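With one protein chain removed, the remaining protein chains of the complex are shown where they sit.
Chain IDs A, B and C follow the sequence of writing; residue 1 opens each chain.
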Amino acid sequence: MLVLFCPHCQEKREEEEFGYGGEAFRIRPASPDTADDDTWADYLFMRTNPKGWNWELWSHATGCRKFFVVKRNTATNSIAGSWTLSDGRKVYDAEGGSQ
Amino acid sequence: MKKDYSIWSLFTKGLNYNEGWDPAWRSAELKPSYNVVIVGAGGHGLATAYYLAKEHGVRDIAVIEKGYLGGGNTARNTTIVRSNYLWDEATMLYEHALKLWEHLTEELNFNVMFSQRGVFNLGHTLQDMRDIERRVNANVLNGVDAQVLDAAEVKRRIPILNTSRNARYPVLGASYQPRAGVARHDAVAWGFARAASKYGVDIVENCEVTGMDIVNGRLQGLQTSRGSVRADRVGCVASGHSSVLAKMAGIRLPIESHPLQAFVSESMKPVLDTVVMSNAVHGYASQSDKGELVIGAGIDHYTSYTQRGSPHIIEHTAAAIIELFPIFSRVRMNRQWGGIVDTTPDACPIISKTKVKGLYFNCGWGTGGFKATPGSGNVFAHTIANDEPHPLNKAFSLDRFSTGHLIDEHGAAAVAH
Amino acid sequence: MTSHRIRHEKARVDFGRPISFHFDGKSYTGYAGDTLASALLANGVRMLGRSFKYGRPRGIVGAGAEEPNALTQVETGAATIPNLKATQVELYDGLTARRTTGWPALDFDLKSVSGRFSRFMPAGFYYKTFQSRALWPKFEHVIRQAAGYGSAPEEADLDSYDHSHRHAEVVVVGGGPCGLLTALNLGRAGLNVTLLDEQRELGGWLLSYPHAIIDGQPGYDWLKNIIAELRSLPRVQIFTRTSAFALHDLNLIQAVEQLQDHLPLAERSETSPRQRLHRIRASHIVLATGAIERPLVFGNNDLPGILTASALTTYLNRYGVAVGRRVVMQTSNDFAYQGACDLARAGCSVVLADTRTRPNTVWEQRAHAAGVDVRPGYAISGALGSRAVKAAKLVKISADQNSISGDGPTIECDALGSSGGLSPTVHLYCHDGGRPHWDEEKLAFVAPAMGRAATGIYCVGGITGTFGLQPALMQAHEVSDAVLAATGKASVGERRSIETDEPNAIPARRIFRVPDGKVEGHGKKAFVDFQNDVTAADIHLAVRENYRSIEHIKRYTALGFGTDQGKLSNVNGFAIAAEALGKSIPDVGTTTYRPAYSPVTFGTLAGPHEGDTFEPKRYTPMHASHVARGAVFENVGQWLRPQYFLKAGEDQDAAIRRECIAARRGVGIMDASTLGKIDLQGKDAREFLNRVYANSWTQLAPGKCRYGLMLDENGMVMDDGVTACISDEHFAMTTTTGGAARVLSWLENWHQTEWPDLDVYMTSVTDHWATAAVVGPKSREVLAKVCSDIDLSPSSFKFMDWREGTVAGVAARVFRISFSGELAFEVNVDANYGYHLWEALLAAGAEFDITPYGTDAMHLLRAEKGFIIVGQDTDGSMTPFDLDMAWAVSMKKPFSFIGKRSFARSDTAGPNRKQLVGLLTEDPSIVLAEGAQIIEAPEVNPPVAMLGHVTSSYFSPELGRSIALAVVRDGIKRRSPEGQNAGRDRLFAYFGGQTHRVQVVSPVFVDPKGERQNA
Partner (left out) sequence: MLEHVSRSPLHAFGLPLQATAINDTRGVWANELPSLGYVSLRGDSKDRTFVEKVTHSLGVALPTSPCTYAGTDGAKVLWISPDEWLIVSQRDRIGSLAADLKAALQGVRSQVADNSGGYTQVLLRGRNALDVLQHTTVYDFAALEPGRVVGTTFGKSSVYAHRSGEGFCLVMRRSFADYIWRYLVRAAAPYGLGIAVVETTGHAALVVA
């Protein structure tokens, strides 16, 4: 049973307030129409699904309704932190996540 | 195969203080190389090895297991076996398995306690009933036994079920598959292990695959916690850990690993002699031969490899069970647990070659692969042996995610005006 | 009262308050403070059931949560509870209970016959036999009948349950001496502390060993003082009868509080719940759950009258019950001595076999002084008796290895107690992934005090393997200080060294299975797990058969599978397995500890989510009107919608027919309030719509509406609805009833994650608007009566226009849209006026016989027009093209809208797709089943290729015949042109075992030119 810090409400809240949104920072091909089928399938369906640290999207469904990102270890459920989408992106990039 | 297990052997061995029993399977040390290596000694992996040996004459096989055999989802599923799926492709695959189930005990000389006590899928909304009608008609046309029952008939067959019109979601009817039922999950793994072992398959427990050797797009062998092993072909049957293995091969799979929880009540005198499932109320239950109610529901929404989930899921499941069976309110939960299920976007499995030559995946069974165990092993063995899918699993190849030929078994999206 | 009762003033029962109760149909007397177990033992009841596999007589073994045998069915009727451990049932006046095993009768149990064949029923024997396909179901039936303990109630539960969500700085689990002292230290320092204990009274082990002296005070006085102070601390909350049954990620404890089960039935409150589930999120958790004594494993160790040594002691000291008068005990350690002394002082004859050749001399002296006959170097190799223990066979055992070195006496006895050491109660520590470690000196899997301090979990006392009271209390100080340091609080009061009268402990002997001089399996059955009839020989057999992982052993033998979850048996099982495997115990390891520590009632787990609070029922503002008019309701998502309105003498079909005819010929009215409604505002609202819908919104002018299809990225239809342009930067979207929440979240997700730069905001206004659809040729006339400020004329207020005005005196938005194909107006008002609007429209329409209609008629009317229902006519595999709705897709929009790219994939773009069509049965009176399958030929020889299925099907009153919508492979090619019913392709629909000939036609059955809606 997770507890997440909502970077918008600035409070720790119980899991039941949140919705899970899958892997964060999946990038929609800039021009889908010219992407090939495999590229499109990769964006649409393929997941890294890591065992370990995972950058993931959550929404504060019964609170502020904002989407934000969480870095959570899927092997232990420990949580490194949560950030707004833009702040999270910076941390993620700094970690080399987008490579 | 010699039938070592019988009343007679129980009698003679019993007279001799049960000292004469052989190991059910042979524990092996990892050899330097194999023809085929199966990664994951769950029911599916062991069945794959068994059928490879039995039907395809492959004898140089290892099954590598990071923990104890049968300790993955095979050890922790609620054992429902049925074949009344919606789409032809899925129905045929699960029906293939169900037919194998019907003879599995005899075939393996190991009582897997397959019990065809029937499965009810309840309908609580008009759309549920449309879906049930559609699925049952499709089943019948596919040669699968299935019936649509109205609420009164459901009540007659399951008197303890709450069919009151005042229920939050009243039972409007059900689909019923008489040949469906449950089996003893552990026995399936042990039975396949024993039978495969008799064919000379090496079962190597406590051995974790940690890397793959791939040269020029061709798989050469594996790294494991017990050293490296060369293999011509490798079949990964690692359920919730499939993405971890895929990563070793530089592949991404359309899989998310979610906790799926279940629990059992204390053991009680028989009260429920069939299997009842409800999507709308969100829970299902059966009673095992030992007397405990075996109960499950849906997945936890986040991904996790912890083999445990969040308690509110269990709380909601208990609520659903009471809604369906008010008399269970005073019954007590004895133990709860979780597995790691490999869910796919279309709720159908992946049994497929990959872009790495010699590397095959069998995964994505998600919340419902136990029922497929013998069938899955059977067609996967074919796929590996022939480097071509069996006709029954052709539709379950990875390329469906690029072509768009998904086989959506989530059922009709339950929205209506 | 029988001679088992020993009235002494330390007992925690009130001898002044006798209580009568019934067990197995007989009446007995106990005292307030008794458990059912202590009262039965006091009354000389020994045998409480028969064992699960072999039907062997069984009695009480333990005194608390660890009890494996004494499973009882308490009370009857709706109040009955199966499988309560008699050791945990508090006695109350009138309590009625019975045994749960023994069939057909306790004295003659059929399974005891099978017990004689037990050598042919070793572990796993099921797997080896019953292999005949034909006979297995019959065998299975017999197996099932023989299984199980108590019975589920036959009636619904009359009690209620609730949940309580708490947050605490510190939760202390366990109110034994260590938990109490820790709670006191923390409470004194001002922390918010919640203390939980499963038992009726605080005190834990001290309640059973009242002779302990702590700091010169008798144990009970020490207890009384500490509890009094704790209760006086404002930030300390104490919950007794509260079992922490699970510890989840990030320090969440689930605990169940028994609020009423200890009260006589007549005194139970109807307004209060029976049990309460506490969910406590704690910054710090202190586990002070103690340790449970495990018995030794020896031949016939399951006879009634054989208990753990500490249980014998507990019954004597806490309940004033001498289980037997002639007691033989055996021990591997010091713990059993105190109890032996207490029993001897209470007048029992006590022989204590200490498996160690050199016992603790202090204890030995104390025992001698008390009159205990201590036999160092002896062990009990087997018990004698048939329905109760009659004697113990002593043997001499070697000092260093586990073998017999000489014979010993057979000593008659009526009670036997054994102690094989203490097993720390590490369950909660392990639930969320913690692992205990084996301490070879303590001979126990222990949870280190600070092992998980980093995440706020601390352990103290018995759970850490600190088995001496003095060191355990000192550890409580240490742990308290660590918690205080972590919370930044200063400790209050000095940490003096605590003195007790315990002698220094000497090590226990490493023995689990007492030898009987025979090869395992040849001697008398020696039970490890009583509830599942697992013997030491079974474990050896499992290993022989290569079930070598401890998890395999567990699963093959059922070790620890019972309702006690192996509290007495697991460690013995691990140790015996280790021996059989030739491994060390830590190498064998433990099985996984999982919730529940003690079983929890489903009702408690469900709590308030039951009855009319099981799940929300959502009502529209007009609901009361519908009820008054005989509506039958349908669940749509969480909403209740009228399905049809029954008039006297009507059935469902007649009602629907009447409603449809009214809407087509006169005027009908429908409550459409449940549709999802989303208000969008911003400069980029239009562009946003272009991206999230398949069609184009660029041209939609203010005052106009448009239908849109919403797709997922896979290109499949996920929702639909009409969106109105309020102004250039303001749109009002509608969604399906069931899709509303999902669509809003979907839109927010895209906006927030992908296109934050788009200037648009959206807000759900679903609940704000009540919507009445006035439908039919007379709708304009009806509306005109209650709306004077909108020009309703066809030339000024056209189909797909919307207007703002006043209806029935209320500000309204009126949309000229139609889901029926008729002239229709959807009137939206602030929901507080929804009821008023509805009644006003009905009154205005009375002269036209305005007819409220429900979802059934709505479905029928729209099907006559070929309008789809997402989720009924689509199933997540349908593109707009499959629905023949290319007109609702704009492939030219500059931004690649959601789902567009997926159309280009080979399968999605390919031939042979299933497409929406109309179907007409050859026999117009036959209404196809929704869900009928479409096949090519009438013969049914499975497998039959299916071309599609019927999605919607009705008897159309307008056409006087049946109609259907279906999705059919290549359907568009197969169908006849719009308006023509002479289908080109003849197919068959299969359902209910029959086939019916059908023609494939256009899905538009009524008014294909749309003249009526444009009227």
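Here is the rule we use: a residue touches a chain if its C-beta (ideal position, glycine included) is under 8 Å from a C-beta of that chain, and two chains touch if they have at least 3 such contacts.
Note that the structure is predicted; figures quoted are calculated from it, not measured.
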### Query
Who does the absent chain touch among those shown?
A, C
### Query
Which residue among C:79, C:328, C:770 or C:842 touches the omitted chain?
C:770
### Option touching the unshown chain, where A:63, A:81 or A:97 are the choices
A:63
### Message
Of the residues C:96, C:160, C:240 or C:592, I need the one that contacts the missing chain.
### Response
C:160
### Query
Pick from C:137, C:586, C:608 or C:630: which residue touches the chain that isn't shown?
C:608
## Note on the structure
Where A:9, A:75 or A:91 are the choices, the one touching the absent chain is A:9
### Summary
On chain A, the omitted chain is touched by residues 8-11, 13-14, 16-17, 60-66
### Hidden partner interface residues of chain C, rising order
160, 162-167, 269, 271-273, 279, 281, 608-609, 612-613, 615-621, 623-624, 639, 679-683, 759, 761-770, 809-811, 829-836
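By definition in this document, only the chains that are shown with their structure count from here on.
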## Note on the structure
The pair out of A-B and B-C sharing more C-beta contacts is B-C
### Task
Would you pick out the residues of chain C that each touch at least 2 other chains?
248-249, 252, 433, 714, 902, 905-906
### Task
Send over the residues of chain B in touch with two or more other chains.
306, 310-311, 345, 402-403
### Residues of chain B touching chain C in the complex
5-7, 9-11, 14-15, 17-19, 21-27, 67-71, 75, 88, 92, 102-103, 105-106, 109-116, 124-127, 129-138, 140-144, 148, 160, 168-169, 184, 186-187, 190-191, 205, 265-271, 273, 289-291, 306, 308, 310-311, 314-316, 318-319, 321-323, 326-337, 345, 400, 402-406, 408, 410-417
#### Entry: Residue ranges of chain A in contact with chain B within the complex
1-2, 15-16, 19-20, 22, 37-38, 40-42, 44-51, 54, 56, 72, 74-77
### Task
Would you pull the chain A residues touching chain C in the complex into a rising list?
1-3, 14, 19, 21, 28-29, 31-33, 35, 37, 40, 44, 57, 59, 61, 65-67, 76-77, 85
